[in-house]
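The structure's right below; bear with me while I get my questions together.
What follows is part of the complex, with its chains left where they were.
The letters A and B name the chains in turn, as written, and every chain counts its residues from 1.
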Amino acid sequence: MFEHNKHLQYTVRIGECNPGLANLMLEQFGGPQGELAAACRYFTQALAEDDPGRKDMLMDIATEELSHLEVIGSIVAMLNKGAKGRLAEATESAAEMYRSINGAGNDSHVTQVLYGGGSALINSAGVPWSAAYVDTIGEPTADLRSNIAAEARAKIIYERLINCTDDPGVKEALGFLMTREVAHQKSFEKALYSIEPNFPPGKLPGDPRFTNVYFNMSQGEGDARGSWNQGKEWQFVSDRNEQHAVDGGNGEASVQLTSDEMSAVKAAAMRTRSKPDVDPTTGADLGSQGKASRPKS
Amino acid sequence: MFEHNKHLQYTVRIGECNPGLANLMLEQFGGPQGELAAACRYFTQALAEDDPGRKDMLMDIATEELSHLEVIGSIVAMLNKGAKGRLAEATESAAEMYRSINGAGNDSHVTQVLYGGGSALINSAGVPWSAAYVDTIGEPTADLRSNIAAEARAKIIYERLINCTDDPGVKEALGFLMTREVAHQKSFEKALYSIEPNFPPGKLPGDPRFTNVYFNMSQGEGDARGSWNQGKEWQFVSDRNEQHAVDGGNGEASVQLTSDEMSAVKAAAMRTRSKPDVDPTTGADLGSQGKASRPKS
């Protein structure tokens, strides 16, 4: 069960209202790399997890991410607080209001007009948060890697936001949130490597014919080699003829049809066949030749 | 530039049509962990990458994923081929058609009615593919971790699909695709660790006060310890009082308002204040007491 303590995990002290800055902050509230995505990712994993250690860790961190969601949401609310009041009460002339709503040069207009200056679950472009951002698939060696990656991404977005503001209160709170992503990544790394083995993920082994092959699919000036495609563990394949139909077959797709299916497929093919040997007049011909208006005979 | 060779990377030989199985396969065609997501993830990274080694690797693998998209899409097309013909030509009675369209017990009906038995960019639930699945953020130590995680997820989905079919041709092609995810994960791992250091991601360091703290946010029977929250590198915080306002502040959110903003905020607050000391009759009271129809005086 969740309980709520009215203290924030980190105190939020904002120097002055700034709806434009609030708009950028939304990335970590309702954006793909933000705190709701993080909380949902770990919470959904926790629910279905049976391993006692991971289940506990996932719920610990999910809960902390909800607390971060509250911190970043509070930053957004404070930065918008003045705009919210002005819009609700119409304390300015329409011309001033119009200017201030559009003045930030970003999407803060939607936060104001549609969301009334609140903390909306959108990213900085106004796109509503979607569970399509949550990549939980219910297998721990995959999910933990997803978590590690997600923490790395969130850390970077915080870093970018920090670089865009010199309000000390915002900077400090963002610094805390950024740091916690580092700590969480470390926990998820430990949890991943506490599963032995954890690579390859899952139960089925790979086909040894193809596990160590690197296909050089992009060729030309700029081709490069490195530990990701050279060394004793790699078989490097550049010859185009060895890149296709690698099973040794004909490289075609086929299916065995029943006779009824065959009949139907053939009938459809016949009905819609293209005649390559004619050169038909087309709609584009009519449209480009200016002859469209000729009277019909 | 992309070029296309009419041979598939792996030959597709399907034993018999099965729209229900085709529906499941769509997960790796138009689903979140599927090949289009993979191709788009690496392709978008490649375009903006300047490091010569990574750029080449990303384009190599993006191109291979497009080739995998073609393989899995061809599997879908073959499994649906009979249904496509039957529906186009209406070779069955309406009752038979209705039964066969709904007979699989999954979402193959939408592939048939809406997409005509083709390979649609949807997942197995019929949800259209979305670029919200692509988590590229333009920082290599984050993006490579995203790629590692994505390959791990895709490997697992293939494993599950393999477990659901005994058509040898499908099984074999899926085995190839699954194996390639393992190989790609290895390449991305090598590329990640070829950046030194790669942790923490980005440029800004974490705040040392919070980098090694583990907040035990979920408490009760089931609390567990492990390398992710114990050991010399972790400071484990269970005391609820030490979990909030960790900056030592009051744990509140505040902003400095201008006097105009203050006036507007106050006016809005006054206009919409709730009166806690009254017990109003409500709409629910009216609706539940059956007194709503009393004549208005």
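Here is the rule we use: contacts are C-beta pairs under 8 Å (C-beta built on N, C-alpha and C of every residue); 3 or more make two chains touch, one makes a residue touch a chain.
Fair warning: this is a prediction, and the values are worked out from it, not measured in the lab.
Here 2 copies of the chain are placed, and the complete complex recorded in this file has 6 of them.
Here, only the chains that are shown with their structure count from here on.
Spacing of chain A relative to chain B, judged by their CA centroids, is 7 angstrom.
Across the complex, chain A meets chain B through its residues 5-17, 32-33, 52-53, 55-57, 59-64, 67, 74-75, 77-79, 81-82, 84-86, 88-89, 91, 130, 132-133, 135, 137, 139, 141-142, 145-146, 148-150, 152-153, 155-157, 159, 162, 172, 175-176, 178-180, 182-183, 185-188, 190-191, 193-194, 199-204, 206-207, 209-218, 222-229, 233, 240, 243-258, 260-261, 263-268, 271.
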